[in-house]
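Before anything else, here's the structure in question.
Heads up, one of the protein chains got dropped from this complex, but the rest are sitting where they should.
Chain lettering (A and B) follows the sequence in which the chains are written, and residue indices restart at 1 in each chain.
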Amino acid sequence: MALTSQDIARIANLARLELSENESERMLAQLNGFFGIVEKMRAVDTAGLTPLAHPVAAIQDVPLRLRDDVASEPDQREANQKSAPAVERGLFLVPKVIE
Amino acid sequence: MTSKLIQGYEVVIGFETHAQLATQSKIFSRAPTAFGAEPNTQACAVDLALPGTLPVMNREAVACAIKLGLALGSHIAPESIFARKNYFYPDLPKGYQISQFEIPVVQGGEVSFYLGDEKKTVRLVRAHLEEDAGKSLHEDFIGQSGIDLNRAGTPLLEIVTEPDMRGTEEAVAYAKELHKIVTWIGICDGNMQEGSFRCDANVSVRKPGQPLGTRREIKNLNSFKFMQQAIDYEIRWQIEQIEDGHAIQQATVLFDPDTGETRAMRTKEDAADYRYFPDPDLPPLRVSQQWIEDLRAQMSELPRSMAARFVAGYGLPEYDATTLTQSKAMAAYFEAAAQACGSPKLASNWVMGELSRRLNSEEIGIEQAKVGSAQLAALIGRINDGTISNNAARQVFDALWSGEATNVDAVIEAKGLKQMNDTGALEKIIDEVIAANPDNVAQFKAGKDKAFNALVGQAMKASKGKANPQQVNELLRARLAAL
Partner (left out) sequence: MSMTSTALHDLGVAQLAQALRERRVSAVEAAQHFLARAQAHQNLGAYVAVNADATLAQARAQDAAIAAGTAGPLAGVPIAHKDIFVTRGFPSTAGSKMLAGYQSPFDATVVTRLADAGAVTLGKLNCDEFAMGSANENSAVAPVGFEAPAPVRNPWDTDRIPGGSSGGSAVAVAARLAPAVTGTDTGGSIRQPASFCGITGIKPTYGRASRYGMIAFASSLDQAGPMARSAEDCALLLSAMCGPDPDRDSTSLDMPAEDFGRTLNDSLDGLRIGIPAEFFGEGLAPGVRAAVDAALKEYEKLGAKLVPISLPRTELSIPVYYIIAPAEASSNLSRFDGVKFGHRAKDYADLVDMYKKTRSQGFGDEVKRRIMIGTYVLSHGYYDAYYLQAQKIRRMIADDFQAAFRQCDLIAGPVAPTVAWKLGEHGSDPLADYLADIFTLPASLAGLPGMSVPAGFGEGGMPVGLQLIGNYFGEGRLLNAAHRLQQATDFHLRQPGGL
């Protein structure tokens, strides 16, 4: 199943990527090449199989660990915001969010 | 199901409620959840989605979900999955929200409540655990927004109903009942102004018998008043649109309290494609039967069962039982008073009546009531034994409430409120009243009951209010019958 340039535009938008026309064309060709390889996979009969999320779950149970409800993280705003692009009065600044 | 039509249209409403869970730390990190801290002082590396950070699940958040499931009679999934809901927004640090999609922890269940005399039941689809997003602040910045991620990662339970509600009143009553339950069982502080309990209302209209109409979702209703205004407006708006020949477009809308109107948010075309997939950073959540039973044993009586107990045990009507179980504190107050005075119906009347009236007008909770349950019980005792009349009792209550005095008998004494119980004196008064009101007597004999009340009134007046109205009634009837 081949992708179209509309698909490329839609996916790029979903992923918040901006591709030039050149880049879009190249991406389209590369992705279609890639999905050519993938087609064989789709034909495999996987009826009745459960997906393998955590690899080790193939041989043993891997349940979710639960931690105690303790608020132990101290305020580290300064260190955490050291690499922030734009901060004012402790807030991360972004272009206005319009709802 | 009774459905009040509006302009011939049936209203269909479903709710999605986000209840913030009252845990100490966040759902996936150990940062504190307390409200009102300085921006980003409660957002740790995990909450900020710094490179290399990973989520670790808070056991207490799961316990809260289980408790809600128990309270609503839901199925609690032995295994449920966390999924990523992917979208870009500045208050969503990872660019995805960890939520639950295909397999939530709580499934099904129901919420019942009374709308007037009618019992309503709203079915739940599910309740799932997820993390809250941060906040955007717009006021102080020109052309920019300031992002505070303190709230990011606060545990939420998203509680989703079937579209079972048929009107604004019912919807608000549902929300109030759900609010009561989550605060009662202690999983949520219910503080709507602080955003602890937020409702999204899905509203659509249709002609009866037609398939469901297109719904619009009113987001983030955080007061019952706004909920009612917003839904009312939305219903009228939708009907107007349809009547004008416009189809309803699916949309997310916001309620503007200043204008009283709902307004569609800027549509984001791909907003619906969240690309859900199971979060590879979190193995499946297991809830054992043992854990459920342990929590069940720890939970105190739930409002619905307590209400049922009040009906069965105290002979109270459903309405009373429901009203009295609006909070644990009120139910406890009532029970203490009822058991102390032995007159549950009277206790109920007083709690729902005089007491609640004052609590509401002074905007205080029952914990701050100025008349305690023991005092109320004593007061009711004095009504029961005929010492005072109902009228007098209200005066005593006033005195207690205002802090004039604390002892019921002392107030009765001080204000001379003791009823006249001396039958002889009362008979004399009644004879005098009968003699002084021949027209009323004649009318009563002719079959006009109203005339009886007039005679009673005269007798009460003559006794300066001290007569026991019941006694007056009995004696007067007896006297008149003998005429």
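For this structure, a couple of remarks:
Note that contacts are C-beta pairs under 8 Å (C-beta built on N, C-alpha and C of every residue); 3 or more make two chains touch, one makes a residue touch a chain.
Owing to the predicted nature of the structure, the values given are computational and were not obtained by experimental measurement.
In the complete assembly, the contact with the undisplayed chain comes from B:93, out of B:93, B:153, B:213 or B:303.
Touching residues on subunit B toward the chain that is not drawn are 45, 48-57, 84, 86, 88, 90, 93-96, 147, 149, 272-273, 275-277, 280-283. Of the residues in subunit A, those that touch the hidden partner chain are 3, 7-8, 11-12, 14-19, 26-27, 30-31, 33-34, 37-38, 40-42, 44, 46, 49-56, 58-59, 62, 64-65, 67, 76, 79-86, 92, 94-98.
Here, only the chains that are shown with their structure count from here on.
Contacts from subunit A toward subunit B in the complex involve residues 10, 13-14, 16, 51, 53-54, 57, 62-73, 75-77, 80-81, 88-99.
The touching residues of subunit B, when paired with subunit A in their complex, are 23-25, 29-33, 38-45, 48, 50, 56-62, 82, 88-91, 136-138, 141, 143-149, 254, 265-266, 269-270, 273, 275, 278, 280, 282-286.
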